[in-house]
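Structure provided below as structure tokens; questions to follow.
A single protein chain has been omitted; all remaining protein chains appear in their positions.
When the chains are written out, they are named A and B in that same order, and each has its own residue count from 1.
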Amino acid sequence: MQTVLSIAIDALAYGMVLFVISIGLSVTMGLMRVVNLAHGAFAMIGGYIASYAARDLGLAYGFAILLAVFGTILIAIPIERLLYRRIYGAPELTQVLMTIGITFCIIGIANYVFGPTLKTVPLPAQLQGSVDLGFRAIATHRLFAILCGLAVALALWYAIERTAFGVKLRASVDNAAMAAALGVRTQIVYAVSFAVAVGLAAFGGVVGAELLPVEPYYALRYMVTFLVVVSVGGAGSIPGALAACLLLGGIDTTGRYLMPEFGEFFFYLAVIAIICVFPRGLAGRTKG
Amino acid sequence: MQPIFEVRNLKRAFGGLAVTNDVSLSMAPGDRVALIGPNGAGKTTFVNLVTGNLTPGSGEVRLGGETVTGIDAIGRVRRGLVRSFQVTRLFLEMTPAEHVALAVLQRDGRSGRLFGNFLAMPDVMDEVGQLLGKLGLRELMHRKVSEIAYGQQRLLEIAVALALKPKVLLLDEPAAGVPQSDTGRIEQALADLPADLAVLMIEHDMDLVFRFAKRVVVLAAGAIIFDGSPSDVTRDPRVREAYLGSYANASHAA
Partner (left out) sequence: MSMTTTNEMIGQTPVRRRFGASDLIGLGVIVALAIVGYFLFPNNLALLTRIIAIALLVLSLDLVTGYCGVATLGHAALFGAGAYAAGIVSAHYGINDPIAMLAFGIAAGAVAGLLCGAVILRAHGLPQLVLSIALIHLFHEFANKASSWTGGSDGLSGIAPSALLGLYEFDLWGRTAYVFGVVLLVLVFAILRLIVRSPFGMLCRAIKEDPVRIRSMGASPKAALMKMYVISGAVAGVGGALNAISTQVVGLDSLSFTMSAESLVMLVLGGTGSLFGALTGTIVFMFFEDVVSAANPFHWLTMVGALLIAVVLFAPKGLYGTAADFLSRRREAK
């Protein structure tokens, strides 16, 4: 029973971190139809900035998170302007090549600047230790990650379903040309969504640093994980992404608990099985 | 004559809305039938049901006496049911010769061959040259399709379909989008279609329908409301009602 609970908590925390990182990818993919393999690289940049701020500069955890989010967005803006703009609407292979090129560059640069070693983001005292829920204690950090995931899901749901921007976003996802004809300035919608997506990736990279350790090959190691969330959940679908994250988090964590030797093997096997069964994603809302 | 193509009580609904409602149609070799109907009448759905890209809710499709309802689109093509596309769907990087040769090789079961080149296969080249020659495309046979005029692309659509030696040919608006100056060439190609081929043409252009078809079938709201000679179609009260006058001025052509 204890094991089941531990697995459940860990899976939930892991799934939520996945969700925070990949939801931005899902929305931008639904919106701009760009196969963005470099999304994980932005999460990695966030992790590095937070690690540098908290560990080397000794800044407070919350401040480090803010710095990571906005720092990553700042770095991403010129990349979007100069490179991503060129591949909107391009064939898939072109997009794959461009974004994998960006990923390689970021990995190489991160390696050069920060070295090949693992970087930690030191947790503040409040997030260390554990919380007693009455029937059992769980690590505070796990709880924090879960809460962050829920907060992001709620905030996004509110932003997309209840705000004027959300209406424009949904219209653009459904039919960009039509939305533009109706007076939605899709360029601005694109830019804001891209910035939010990158910011969320950075946020997830920091919050999830305990579960997905920050190192130069982060961007490659978790590339398939983030992409699979989108392709299983269906691009642009928040409930789909949430379901996919919890499912994948569950599979991965269970695998690592029960068969630590073959954990990754079964994870990839599960990924293949899921996509083969749902080639259009759980939400089934893919176009083209 | 024994029908080569038959549709019996075909039904298909999307979410409770009957898009094809109890449609029956029979064609003999050599038939020239035009299928017309106002927008939203269910012509596209009907074509997809016939070609096997959609599964009917009930009813059957028969081809040369064989029931093909359970056979997929590829199997129906191999049994002689071939369609052309309303918007040309050609391989823009390939040449007309390659298009026709591919169809000929596919028909003969040679498209999987790993050696040889059709340019060096006299039988294939003969057929390619003959077909393209008949349609006036012989000079262009080695140009890329993206470099030839739209009217010529429409003709190539017909050539590809013919190269598959169909028993039943579905032509989806063969003259759509072709400039007026080029429609004559296409009408000539339609007139030259093999005599024993059963042709079902889906068409909006009533002039073309009256020149081409010996029989007109009118589809409205998913059901066939008229099946008879072209001279009677515009006098039929139900047809007039279905079109609500949108084609009223076509009556003078009859």
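Rule of thumb we're sticking to: a residue touches a chain if its C-beta (ideal position, glycine included) is under 8 Å from a C-beta of that chain, and two chains touch if they have at least 3 such contacts.
Just so you know, these numbers come straight off a predicted model, no measurement behind them.
Only one of A:5, A:60 or A:109 touches the chain withheld from this view, namely A:109.
The omitted chain makes contact with just one of the residues B:73, B:176 or B:190: B:73.
Not every partner is drawn; the one left out touches chain B at residues 51, 73-74, 77-78, 82-83, 85, 89-95, 98, 101-103, 105-107, 110-120, 136, 139-140, 142-143, 147-149, 151-152, 160, 164, 181-182, 185.
By the touch definition given at the top, chain A reaches the unshown chain through residues 29, 35, 83, 86-87, 92-94, 96-98, 100-109, 111-112, 116, 216, 220, 223-224, 227-228, 230-231, 235, 261-262, 264-265, 268-269, 271-272, 275-276, 279-281, 286, 288.
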